[in-house]
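The structure's right below; bear with me while I get my questions together.
Complex shown without one protein chain; remaining protein chains in place.
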Amino acid sequence: MPRVHYLNADYGIKSWLLTTDHKRIAWLYLVSITFFFSIGGVAATLMRLNLLEPQGLIVEPETYNKLFSMHGIVMIFFFLVPSIPAVLGNFLIPLMLGARDVAFPRLNLLSWYVFMTGGSFVLYALIAGGVDTGWTFYTPLSTLYLNTHVMAAAGGVFIAGFSSILTGLNFVVTIHKMRAPGLTWFRLPLFIWAMYATSIIFIIGTPVVAITLALLIIERFFHVGIFDPALGGDPILFQHLFWFYSHPAVYVMILPSMGVVSELVTAFSRKKIFGYHFIAFSSVAIAVIGFLVWGHHMFVSGQSVYAGLVFSALSMAVAIPSAVKVFNWTATLYKGSISYEAPMLYALGFIGLFTIGGLTGLYLATTAIDQHVHATYFVIAHFHYIMVGGAVMGYMGGIHYWWPKISGRLYPDAWARVAAIIIFVGFNLTFFPQFILGYLGMPRRYAVYPPEFQTLNVISTAGASILGLGYIIPLIYLAWSIRYGPVAGPNPWKATGLEWTTSSPPTTHNFEETPVVTEEPYGYDRLAEEIQVA
Amino acid sequence: MPHAFPLFPQEASTLAPAVDHLFYFLTAVSVFFSALIFLLVFYFAVKYRRRSKDEPLPKNQIINNIPLEVMWTVIPMILVAIMYFWGADIFVKNAQPPKNATEIFVIGKQWMWHIEHTNGKREINALHIPVNVPIKLTMTSQDVIHDFFVPAFRVKKDVLPDRYTTEWFEATRVGKYHFFCNQYCGMGHSLMRGWVYVMSPEDYQRWLESGVSGVTMADQGETLYHQFGCITCHGTGKGPAFAGLYGKPVKLTDGQTVIASDAYIRESILYPTAQIVNGYPPIMPTFKGQVSEEQVLQLTAYIKSLGSTGRNTGTP
Partner (left out) sequence: MIASRRKYKLHNSQAVVAEQFDDRTQQHEAASLGMWIFLATEVMFFGALFTGYTIYRNLYTTAFEAGSHLLNAKIGALNTAVLIGSSLTMALAVHAAQTGMRKRLMTFLVSTMVLGGVFLYIKFAIEWVHDYRDGMVPGLHFTYSGPQASHVAMFFCFYFIMTGVHALHMIIGEGVMTVLLIMAWRGRFSKESHNHIEMFGLYWHFIDIIWIFLFPLLYLLGAHY
């Protein structure tokens, strides 16, 4: 560990709150999103407890409606969307590129303050009594028929959107303009390709939802009728504008995780990635095609049959690049030298669970089946497989993998493996029964339900308690390791990548001299000694 | 299928088996690929596990195989194409109700369902229908977006304010089946549900005629036609006549031709200046706020009854 590094280069609260160091900004985000995750998690716990009984065990429907709304809003906009980009992306992108920082460090800090401002609005909505629109804010319910803190919640999401836009802008410029000499596009780590594709979505999609929520707030505040059918407005227009962003948003949530998995699978099987170009281009294809499929959320909305057919076809198309990735990662394992540290367990878990989640997406893309399972627990199971089984596992794997670089310490891997397995088991127990519940016909957003659905709900809640335990354990040992963990060297995993050629933790400016890149990424086919250890 | 732990809702409509068969196909494909990936990953992870700390890096690493890439791109494309076309076929074939479908009208509002049969019989949070008869639901909402979902029939459709949506099904088994509101609509969303009662034709007929005064929806519509003064224009030539109007093309002042559907009639009553019939001045006042959704449906039923062979032509 160097004597002076980015964590101890400066002391005091001002040095953190006014930092422009991308690594410190990553920490600011890490702490904030962990906080928001716990709020979303508490909401989920209360929801699953309530669903133990068909009549609702602990809360009234009015409260339950607030719980699922807050769970969705907080988890999506204040945990999942920023998670990998704002924490791992901010920390790693300059390091992986051999740069001293991102292109616009002060803009980066501004992004965090904008994020926290949006979060404050949502926290206010929560404390002042909650909001019960659902995270989708459908009109005219949210504009005319609810008297909860809709404007505060919508306003919070609106503001937080600008944080994403600025982060995406920063990343695209950084990746284009600040690569080290010799670091051509096809020598970039696949994490960078994934972050690039994600940033494109941030840039193109987020402004649309921003304006949509602004229109919603205007309608509510001024009592005008942009989406009110009684005044000539169209509530379906809201749905189109909302989903135009919110569908690509789910790719924002999964692409970075896929990028992490590419890094983990190579590092822990000591192999070059199989099909580098295919994985890289798949990321871009997912981002592009992802903008063309939003209508699959609206098959039964009253949208025309024709529109349904077009969106269904495009939704099938977007599945293909994801399948290509899964096959390429699996092929990377072939004849590798595989170890089972926690990051790898998370990566392998991701591959399995994302496969299930992705395949169940095909059911939803198939018009005739969606007509049955739309807005049932089948959809909930599908997206939790992708978001939790996929995105969160990728996030956890990435946090563990790069933890030595970020903190300079090693975490206790035995505990980490136990937690990963607990999470995997708890997750499946929670969400697999929900596929069955959905096909049986249990609608989503139901506070009470017919008694024949109880058994599956009880199994799901039991799984959720295990899952929750699984998430608490890493909080404890990661925090512990900051102070008491063994010192990590520059490259404890003996991995390739520019981030591992600098010290752990890095100095403020990352590299003593700008590195020059002459090799392809994932150079595990070279002799072990050649892997640079700074 | 063991009743103790069902995995599927009952198949109680003509559509349900088709949807379930497609579901089985997708499940077979999903199970196959999930198992394939799980097994391959597990197998590789075990077979190629690092056996010692100083194990050398794998040699002769294969990092590219174009035929393999092509294969695992093309095969999924073929499979999803099958899913797409199979699903689209069912979807399109079931998009329009059969011409002879029995019409039932649904008005959703926070947090209950009003249902009205053409003979005037009303029910709340329940839908009685005959077995083996196609049923077309014409639905609207009085407030927010709702959705009428019958799992046993494998069909749902959003119910929108200020608009009609339709959904149809043909029940194939007598029994009672849940229906749910399936678009989050506020506090009482999870309570906005009831039962579909599928009855034998005799039982249904008996039910339909019980407790009904003999006043059909069309009769009530006729009363409203006089009560609201529609007859003063539409029965005297000042406004377009209704005899034989329903379902026929109508030429508008802007040159467009539209079909006189339920939606057209509703819009004409509530937003009369939106589409003016060619040759008539835009003088019809709006009845928005005066006439309820139920009354609009009754007026429409009346107009429907005035076919070219109708019992009267609506003139004074």
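A and B label the chains in the order they appear, each numbered from 1.
One rule holds for everything that comes next: a residue touches a chain if its C-beta (ideal position, glycine included) is under 8 Å from a C-beta of that chain, and two chains touch if they have at least 3 such contacts.
Note that this is a predicted model, so its numbers are computed, not measured.
Participant: Considering the whole complex, which of A:103, A:125, A:280 or A:456 touches the chain not shown?
Facilitator: Residue touching the absent chain, from the options given: A:103.
Participant: So which of A:1, A:49, A:116 or A:178 would be touching the chain we can't see?
Facilitator: With A:1, A:49, A:116 or A:178 as choices, the missing chain is touched by A:178.
Participant: Pick from A:44, A:215, A:260 or A:498: which residue touches the chain that isn't shown?
Facilitator: A:215
Participant: Name, in rising order, the residues on chain B that touch the hidden chain in the full complex.
Facilitator: Interface with the chain not displayed, on the chain B side: 273-274, 282.
Participant: Can you list where chain A touches the absent chain?
Facilitator: Output for chain A: 9-10, 14-15, 18-21, 94, 99-106, 109, 165, 169-170, 172-174, 176-178, 203-208, 210-212, 215, 218, 221-226, 230-234, 237, 241, 244, 508-509, 514.
Here, only the chains that are shown with their structure count from here on.
Participant: What's the distance between the Cα centroids of chain A and chain B, rounded to whole Å?
Facilitator: Measuring from centre to centre gives 35 Å for this pair.
Participant: Would you mind writing out the residues of chain A in touch with chain B in their complex?
Facilitator: Within the complex, chain A contacts chain B at residues 61-62, 65, 132, 134, 138, 140-141, 144-146, 229-230, 235-236, 269-276, 278, 300-302, 305, 308-309, 312-313, 316-317, 319-320, 323-324, 326-328, 330-331, 333-340, 348, 351-352, 355-356, 359-360, 362-363, 365-369, 371-372, 374-376, 436, 439-441, 443-450, 452, 455, 524-528.
Participant: Could you list, by residue number, the parts of chain B that touch chain A in their complex?
Facilitator: It comes out as residues 5-9, 18-19, 22-23, 26, 29-30, 33-34, 37-38, 40-41, 44-45, 48-50, 55-59, 61-65, 68-69, 72-73, 76-77, 80-81, 83-84, 86-92, 94-95, 110, 143-145, 147, 149, 151-152, 154-158, 160-163, 165, 178, 180-191, 193.
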